Structures are given as structure tokens and as C-alpha cells.
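Let me begin by handing over the structure; questions about it come next.
The complex is shown incomplete by one protein chain, all other protein chains being positioned as in the whole.
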Amino acid sequence: MTNSLLKISNVDISLPEGSERLLAVENLCIDLVPGETLCIVGESGSGKSLTARALMGLLPAPHVKVTQGQIDFCGEDLTKVTERRLREIRGSEISMIFQEPMTALNPVMTIGGQIDEIFRYHVSMSAAERRERAIQLLDDVQLPDPAQIVNSYPHELSGGQRQRAMIAMALALEPKILIADEPTTALDVTTQAQILKLISDMQAVHQTGVLFITHDFGVVADIADRVAVMQYGHVVETGTVDKVLNNPEHPYTQALISSVPSLVPRSARARSEETVLEVKNVNKTFGGGSSFFKFGKPSRVVDAVKDVTIELRRGETLGVVGESGSGKSTLARCIIRLMDSDSGQIILNEVNICDLNRAEMRPWRAKIQMVFQDPFASLNPRVKIGQIIRQGPIIQGATQEEAEARTLELLEIVGLDERAFNRYPHEFSGGQRQRIGIARALALNPEILVADEPVSALDVSIQTQILSLLDEIRTKMNLSMVFITHDLRVAAQVCDRLAVMRYGEIVETGATADIFDAPQHSYTRDLLAAVPGQNWER
Amino acid sequence: MKITKFMNAVMMTAAITFGGGAVQAQQSGGSLVFLVQPEPPTMAGYVSTSGPIGLLGPKIYDGLFDYDNDGKMIPVLAESVDMSEDGKTVTFNLRKGVTWHDGKPFTSADVQFTIMDVLKKVHPRGPNSFKEVSSIDTPDAHTVVLNLDNPAPYMLRALSAYESPMVPKHLLEGEDIKSAKLANNPVGTGPFKFTEWKKGQYIRLDKNETYWKEGRPYIDRIVGRFIPDASTRASAMEKGEVLYAAYNAVSNVEAVRLNKEKDNISITTDGYSMINPMALIEFNTKEGPFTDAVVRRAISTAIDRQFMLDTIFFGYGNPATSALSSNFAATGLHAEMPHYPANGDVAAANKMLDDAGYKKDSDGVRMTAMFDLIPYGEDWKRGGQYIQQVLGEIGIQVELRYEDVPTWLKRIYHNYDFEMNLNYFYQLADPVLGVHRHYGTNMIRKGTHFVNSSRYSNAGLDALLGAGMKEPNAESRSAIYLEIQNILARDMPVVNLFELEFLTVYNTKLKGAYGSAMGAYSSFGDAYLEE
Amino acid sequence: MNDFWKLFSRNRSAVLGLLILCLVIFVASIASLIYPGDPFLYSKYPLSKPGENGFLLGSDSIGRDVASGIAHGAKTSLLIGLIATFAAVLIGVIFGALAGYYGGLVDDVLMRVTEVFQTIPSFIFAILLVAIIKPSIESVVIAITVVSWPAVARLVRGEFLALKNREFVQACHTLGMSDYRIMLKEILPNCLSPIIVIGSLMVATAILIESGLAFLGLGDPNVMSWGFQISDGRSMLRVAWWICTFPGIAILITVLAINLVGEGLNDALNPRLRERN
Partner (left out) sequence: MQGIPIILAIVVMNFFLLNLAEGDAVDVLAGEAGSATPEYMEKMRAKFGLDQPLPVQLAVYLKNVVQLDLGYSFRHEMPVHELIFDRFWATLLLMTSTIILAVGFGILLGLFAAVNLNTWKDALISVFALITYATPLFWVGLMMIIVFSIKNDWFPTSGMENSAAFYEGFDRVKDIAHHLVLPTITLSLFYLALYTRMMRASMLEQYGQDYVVTARAKGLSERRITFVHVLRNALLPVVTMAGVQVGALIGGSVIVESVFAWPGLGMLAFESLFARDLNLLLGIFLLSSVLVVAVNLVVDVIYCFLDPRIEVN
């Protein structure tokens, strides 16, 4: 192709000595034409982010660098050009947006100031002109009141607004290529839909070539023209979006795609008559407390959970879905008494556990357990796996021997080698850690498991494994589960019933299939509409 | 470069200030900056005899007399003194035409007020010095008649500006003398007037243009500077920022070095004959390990006094040879006694203790004790550490205790909570003034500092002390004090170590400041600066 | 441990610091062997220059061996540093842990107390404590402890604040673990690294404070320490430079070594601050 914007051929990127593998990226060949969106898909560690950085000449030197191959950008080899030329290209001809807009923006500089720099460095314009352009750009990315936002600091904007500002910055000089490194991963699903639309709109206007890096096949289905799938530094498959998504050739691609949960809810199971947990009119607010020494005005009050009532039957999985800030995690923590609710009742086996003090609560702890989101933060890095799992039963009165036997049994149940017993958490992968977290929760033989986004930090293939593990255990132990998630695809596959939360309130409850088929509340409809890749169903 | 230039400019200005006046035998003008260490709390020399006040007070306040190096009285505010045959009436004829710094005339009423209402009441030593004065008559403005109950020959040795400064009646009468404004804004008749006190930095005195002595003072300004750190004081002296440092404000080691290395810096031991400082160890004779005089004598025998003088005080001072300073030899009051070996005799001391039945244990320890050290600097700490080692050699294991001044004073003179204490006393111009307080039964005064903290009480000695105080005949007095020294050498409630010699370090361009027996505590009216 | 050593040894100056520190500790431990006598023992050779009369580093004004003093003083200085640091860390950890963990009123009260101690001019306060208790090794240690602990308390509080909401701590709550156990067994081990780092630096600071107090005449006259040697010799600096110069150098290299080790620990234990990638 003669009008190719970018042609990457045979690129190797080295890793520092002592890393897991020698090369982060090996023999990479990719090309990109104007107006096209190329998605690079892969799980963590596949080398997709480093590829993006390599294009910008932003690899963390000196240990990580391109050791071989060419990156041909409009006739120039980016691996050979001077640093000075590279700087000229960055921001003006190739620009980039990142996953986490909060940290990617300088916290102590105004949005306007950060946009302004691009003009100052790449074109000559008067200050007034630059400001005007900045406001114009912010308007283009549909930020409200751009004249004010131009003087705002990043922390004053919401996550979506920050990402819009990042895009405005990236598109300031109408670059030929936009590299987007997981730009919507940190965003809520409705915001994600807006940002994706914005990117494709801007692309249409400027005929930008977009290199979009993501792990989410839904997103791929929505925006990609072509797809490159990466695994362990290799591109295992490339092709048009239709070909790769619907007729994957490489087994890895096939496996990945088959791991993506379907949006069609799984068939409902019979609902038990026995209620195991009842949450009645629970409220929880944050802030507003003024302490003894501080005389200042009380801080802002946030209703995190507002008059929530839910019921969980035996053997049932109740999904609580909502976007960030909807109060779903707070609700989970209130249920498990990690937080004290302000009012309302949480009835477990006919006892309102809200009235129990710490000591009284202790025996009840065994009945209701939790699986946490972050497999890295939820295991104490200084404690061995055996101890992590064992200490629950010991606290609940088991002998050392009993606890140890139970631990080994659990390790087997969650699919880990018993040698794990004497190892530390850092020796395990994310998926394995989540298994350990589940084993810890199960060690007490709970009746109810509260799972707070248990798979959202995991790669899609691991996600499937963990979900099926949970399913397996649920059946085996007749567990009832409260499953918190933001991912409607996961919810569809796991939950018998759903409760949709927004701003601390439950806007809708019902059987999963009913909600997916006929959402009652407008918010539920919005949520469902925003799920990427709706039109693609494998 | 810039800094150097700037520096030179400053230095030149300074040089001009110093160097005014023609080359003459006794030039007028100039600023004398000298060291005052430490900074005094106030300048009320009539309430306190503390050293730093003594350095400044006599420049502002005059006394009735001054004393030369031979002890002769030099008339100052009094032109002469007459004593009646029975010694009970003392008449001072005052100098005429003397005015206070505020312009008011100085009269006999001031003297009467000073002695009766100030010195006898609030001065620390005044009540002793003027104990016998029952009343004072002022027949006219320039005549003062003191009526005494008993003769008090020693009183005439306490009339200097330092011991008994004359203060203005018109500024103190009716006020609470101890808290009068005068303490910080002194008004005297002396050669220098108080101008400014920058706390933490200096006190500035300017020439009294209406001083009674014609042509005096020569110097335009006297500034007493406060520099807390000893090394810095020596540096300031070396650099010529200060010209005079008395009472070891510059440590002996630095003084000796400066004297040797710098042509324009000299040292002298003159000017301390009225002070007679004596280093010593006080013992608790009532309780603890030192109730037995044998142990105290053994300690006195063991210590190498000369070594301490040579190493700690760089050779200045003399080993003590009795309870009295050898400076009293001039008046026939001093005699050498046994148990004061200059070079120490550890073997003899060990034998004394063996003979007395103090057995060494397996570690060679006969007894243990706590040894308090006067908290006046590292010289004394070093001295204590030396003595600690020596006492170890004779089987007395001591632990040192070095507390701050108030704690130490309270411990030694109020609580008597000590066993042995390293200290020094001023024996002053006469044993009555400086030595009696250490041994008399009547001087066991709980809460009074620098008196008989050993609580040594000996009726025979008390009688001798009483006789010594009143005896006018020199020969009989000498005999009395010989007996006193014999008793003290035997009982040794206090082990005298050595007579200290204080050093004055001065820049040679300062002249005429050394004629008075009061040394640094004199008026400096005759001092002048020579370029 | 092996990993730790690998990380630590990447910092060459830290290894050098460790070597020097080991040397100092070695000298301190064999002081009584190489200089069996009392370091306060005077001799008839005052103010000997280094090398004269058999004094390796000279003698002081009453003929005491400076080298012997340095060897014996090493023990004192290190002990003061270690004990004061240990005590300060202990107090700081208790305050910081309780304040950070419980928050609310407990935090308010404890942090106000900490602020009181941080607001007082610390060195003057140390002087005051030593003067009031009486100058001795114990009072110096107490004073250094009292002025040092607030820094630890603030650090530990910050760590506890950050860690107490981590999911692994919440998991312990859901198991019904006691607060005491959560603080001691779960959270504390995770903030050991910064505590070790700040502790190592505090040892160095403690040695400096001790020498500063001794400079002002507030040392223990019965115990040989570098601070004492300096305060004893400084007035003779111009005449006999060796008396206080050698202990001064001893302080310098020891504090330097401890700092290097501290930095190495920081690099090894705190990956956040590892060199720019």
C-alpha cells in the first residue's frame, strides 16, 4: 500500500536482563492507513503497550529499546531519526492518549496550560490565539463550558471529562496517527460509549489513523477496521474485524473470543423459597462528621447507599450492577459489616446483624464471607498462603490440625497445588491469587458469599476460569451469592437476578433475563445500550 | 572578590574609629571592647556581687576607695578616712563637686543611704562587711561618720566600687531596691555612663564628660561584649575584635597560645589579689563514706595537685599547702601543713587507708561514692575525671555527677544530698571574709550558698575563728591562724587542692588598666588605647 | 533475603557504608581488647601529637589516649543511637498505629499530642530534659527519644491510614480477627520497610544530637563518648587539633555510613523510589 501512514516491519523490543522473557515484542509487523482504526488486542503482558510506546520513541531507555526492524512513518524510519525530529513528530504528527487520564495529566497545571504547550512547541501562535484554539478544541470534544474548563485543573473534572481533555490535547494539531492505549478501560460503560464515539467522530473529520490498544473484544467489535491479536510479544493473527472476530484462525484468538461472556443471559434456575439474607432500608452516608478538634464547617455529605432493600434466597446469585460511585461496593461492605450502616436492618438467619457488637458478630462472620476485587491488594504480601487461608478457621475456634487439613482441601478445590501452602502471594499470578482469595472465603464454610467485582481485574481468559470456579463451588456448597459487578456481560452469565444501582439507590430489580429483555428504568436501558459489541455476538 | 572588598571597607571604617587622636603618651579616644562572660542578668552591683556585674558596675559606680596592688587605699569618692582610737568611729571626708550621671550632686546622704539601706540590707556580703555599723551621721554634705558597735578593721578592705558601690539615693529612695529601674538603667558617678544594653550582644558605656577626675577617662566608649562560646571568645581576641578578657574568659590554653603567637596579645595574673580563689573538695562529714577524717586526709594525700595545675590550668596556680591561701603569707597568716603533697603520694594514701582498716575487696575497691562537680565548664569536669582515676588507685570508686547550676546549688547547700563535691571558693582579701564561712558552726546555714556545706562543727575551732576576727595584733593573729590551720589539716572537712590563678588576656594597645588590685573589677578611668 | 541483598548490593555506596559501619561496630566490640584500660586513665604525657609517646591519635590535656577514647566511645555512640532509635520507633509505632488505625477521636488526640512535640523547638527541649533529669547516658537517650518519635508516629500513621482500607485488611475483618492482631500481624509487617529506613537515619541523627548535647556540656562525665571527647577538646582546637578532630571524623564517617546504609535500604525496600527507569 503506497498510502500507508505507518509500516512497522520486523521490530524487536528488548527487555531488561533478568526479565521473564528476552524480548517484549518480537518480529512485529503492522501497518496503518489514513482513516483506519487498527485494534491491537491482547491480554496483559502481550507487549501491546510497549508497541505503542515504541512508535512514539517513548520506551523506557536504556533497558527497553527497539533492537531490530523499522518503523516507517511517511517515509521516515522512526527508529533512526534524531531525538529532535522525534520531538517534532510527537504531539503534532503522532499523538497518544492513555488509560488513566488522572495520572496522565499534570495535576498542578491547568487543562488550558497543558494544551497550550503543544501549540507553543509545534507552531507559532500568539498567546491569545493559542487560548482561543484551546477553547475551541475543548468545545470540539464536547466538554461543557470550555471557557471555564480551560482554566480548570485535572482534579476538578470527572474521569470522562479528563479523557475528553486528553483527546482534545492529542488532536490539537490534527495528527496523522492517534495512538490510544486502553483509553476507556478506566471509564464507566456509558462514558466509554461516549468516548469511543468521540474518537471515531474526530477520526472521521481528520482522517486520522487510529492505533487502538485494548483487551476488550466488545470495543474491538464496535470500532475496529482491522485487528491484530498479540500474545507473548508476537502478533498471532491479523485481519479485518469481521474475519478475526467471526472466523478466528489462530487457536489463541479462538480461545480469547470464546472467553468473552455472552450478552444473552443464561437460563434462569428455579428460585428457592428460603430467604437467607434480607437487607431492609439500609442507608449509609459519608462525610458530614465534624470532629472534636476541628471547628470548621462539616464536610460534604454523600449518600452512598440510600434506602436499599434486597432479598437473597438460598442458592441464588444476586447481581448488583451499576457504574462507579453507584454505591454497590459500599452496600457489599455494609452487608458484611465491614462498615456500619447508618440505619436499616440486615437480617441473616432471622438475626439483625446490624445490632451486634464486634464480639457478638464474630460467630456470624463464618456465615457470610467476601471475595475481593483486586487479587494483588486482597492478599497480605507478608503472609504465606497457608496462613492466609488457615487463620479464619483458627479464629473461629478450629484446632491447628483441623485448619491445616481444611486449607489443603481448599487448595485442591480451587485448583492449586498444595505446595502453595508455604509460598508468599507474590509468587502467584492474578488468577491464582483470586483462587486463593476464594479459598480464604470458603475456609469458614459460609452460607453466603459476597463477591465484589471478583473478575474485573483479570484478563478475559482467566476471568472465565474464575467464573466457572465460582459456579462450580456454588453448586457444590449450595452457596448463595451477592455478586457485585459493573460488567453486564459477566452479570448475564453469572446472576439469577439483578439489582441495578445508581447514586446509592436501587432503580430496578428482577430476574436477569427479564431485565435484559425488557428493562423498566431508563437508566437500565442506557446501561444496556452502552455495552460495547452489542451487534457482535459470537 | 566582592566579599573581600566589602570586608576591607568595613575594616577600614573600624580602623578609623580605633585610631583617632595624636601619638601621645596617653591618648584620648577610642572604643574599648572587652569580654564579659557570661552576660549579667542586671547591672545592680549593689544587689549582686556576681562576676560579670563586677566587670561593668565599677565603670559606672564609684566606690569610696580603690586599692592598689600592694593593698594600699586609693581615694576615690572619699578623699580620706579617719578612724577613732577605739576603732568604733570611722569618718569619711567626701570629694567635692562630684555629680551623678543625671546631674544631681553626690553628697553624704547618698553614702549614708547606700550603706544603711542598700548594702546592709540587700547586698549579699554587705551585711557582713558592715555588720558592726549601727548608725551613720552626716554632719555636712561632705562628711560621713560611721558609728560601730565593735571595731571592724576588715571593713576598710571592702570599700571598692565592686564590693560597695555608691548608689544615688534620689533614684532608689522609697522604691523596692531589688526591683528598682536602676538595675537596668544604672546611674552612678563613675567614669562611664550607661548608654545601651543590647541583650545577648553587648552593653555600651560612653565617656562621662563631667567625671570628677580631670582629663579622665581617656577612652570614649567601653563596650562589654557577650560571646557564649569559649573558642569564639579566643578567636575574637585573636582577631582584635575584643581587647581585654579577664577571669579566664579566654581559657588558659588559648591565652598561653595567643601570648606566644601574637605580638600584640599579652597575659597577666595581676588584678586578682583581692579574690584569692581556691579549688577544693567539700565532703559531707555528717553521713556517707567520708565521715572519717582519715579517708579525707588520704584523698588529700593521693591527689597530684601539680599535675592538675600543669595539665588543666596550664601551669597557672599553686598547689595548696594548707587551708589558707599562700597569698595570706604576706600578713603572716599562712603556714605549710602536712597531708598536702604537691605531687601526690598514692602509696602513702593507700597505707593510711590500710592502717585505718579499710580493706580492698577483690576488685581493689574499698568504698564507693558519688562525686559532684561544680558545673562551671569542662576544666572542672576534666579535673573530676582525673580525681576519679586517682581515687580509683587508692580503692575509692567514685561516680561523677555533673548537673546544672541550680540543681547543684540546691543539692550541695540546701539538701546536703552529696558525698564529695569539687568546688572553688574565693578566700577574698582576709580569711574573715572568705575562709571563716567555710568552717564555722554558725555558718552551717541550710539554703545559703558557699558556706559550711560540710556541716563540720568544732567548738575549739569556732572559738579560734571568733578570736581571729577580733584580734588586732598581727602576731597574735598569726598564732591563732596557725592553730586553725593545724586543726583543719587534721580534720580536713575540706581538702584544699590548689590556689587558682586567673588570667587576664589583653591586647597590648590597651594601657593603664592594670594598676588596681581590683583588676578587671576596677573603673578603667585611667585606661587608654594606643595605636 | 537473597532478593533483598541483590537489590541492596546494587547500590555500591550502600555496600561501602555497610562495610564502614561493620568496621565501626567491630572496633566498638573489641575496644576492651585493644585498649584494655579505662579510657579515662590519665598519663604523664599530656597533649602528645598523633604518633608520639605511643599514642596513635595523640593524647589529650591530661594525657588520655584519644584512640582509646574513640574505640570505647564508638560503643557509647552506637548504643545511644540504637537504644534511642528503638525507643522512638516503639513509641512512634504505637502512636502512629493507633491513630492511623482507629482514626476519629483517637487520631485527633494522638496527633495533637504528636504535633505538640513537633512544634516544640526540639533541640532546646532535649537540652531541657537532659538538664532537668541530670546529664547521664540515660537522660540523653530519653531526650533523643522524646524529640525523635513524632516523625515515626506520623510516618506510621500515614502507612496505617493507607493500609487499613486495603482489601487484605478488610478480609481479616471479615474473618473476625481482633484489631490488635490485625495491627500487629497484618498491617505492621507491611510498613516495616519505611520504618527500617527512617530508623536507620534516626540512629545517625541520634549520634549527632548526642554530640551536640555534649558540645553544650550536657554529656555523662562517667562514660566515654565521641561527644564528650569533642566537648573536652574543642577549647584546645587551635593548640591540639587532634583531640576533637579525630572523634569528629569518627562521627562524620559513622553518620555517613549509616546514611549510606539507610539509602541503600530505602532503595532496596522501597521500589517506588528506585532509580529513574
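A few notes on this one:
Order of writing sets the labels: A, B and C. Residues in every chain begin at 1.
Basically, contacts are C-beta pairs under 8 Å (C-beta built on N, C-alpha and C of every residue); 3 or more make two chains touch, one makes a residue touch a chain.
Remember, predicted model here, so these are calculated numbers, not experimental data.
Counted over the whole complex, the shown chains touched by the missing one are A, B, C.
The chain that is not drawn here is touched, among residues A:T103, A:T240, A:S258 or A:S522, by A:T103. Only one of B:P124, B:G332 or B:G466 touches the chain withheld from this view, namely B:P124.
From the options C:I94, C:I137 or C:L256, the residue with contact to the unseen chain in the full assembly is C:L256. Residues touching the missing chain, restricted to subunit B, are 3-4, 6-7, 10-11, 13-14, 17-18, 31, 33, 38-39, 41-42, 44, 47-51, 122, 124-125, 127, 176, 178-179, 183-184, 198-202, 204, 223, 225-229, 231-232, 235-236, 238-239, 241, 403-411, 414, 426, 437, 445-451 (touch as defined at the top). Considering the complete assembly, subunit A touches the hidden chain via residues 53, 56, 58, 86-92, 95-96, 98, 100, 103-110, 117-118, 121-122, 153, 155, 166, 169, 293-296.
Within the complete assembly, residues 112-113, 115-116, 118-129, 131-132, 204, 208, 211-212, 215-216, 230, 234, 237-238, 244, 248, 251-253, 255-256, 259-260, 272-273, 275-277 of subunit C touch the chain that is not shown.
Quick note on the criterion: only the chains that are shown with their structure count from here on.
Centre to centre, using the average C-alpha position, subunit B and subunit C are separated by 44 Å. Subunit B has its Cα centroid 85 Å from the Cα centroid of subunit A. By the touch criterion given at the top, residues 104-105, 108, 112, 166-177, 185-186, 189-190, 277 of subunit C touch subunit A in their complex.
By the touch criterion given at the top, residues 60, 63, 291-294, 333, 336, 338, 361-363, 365-366, 368-370, 372-374, 377-383, 391-392, 395-396, 437, 440-441, 444 of subunit A touch subunit C in their complex. For subunit B in complex with subunit C, the residues that touch the partner chain are 230-231, 234, 251, 253-254, 256-257, 307, 310-312, 373, 375, 377-378, 381-382, 384-386, 388-389, 392, 399-404, 407.
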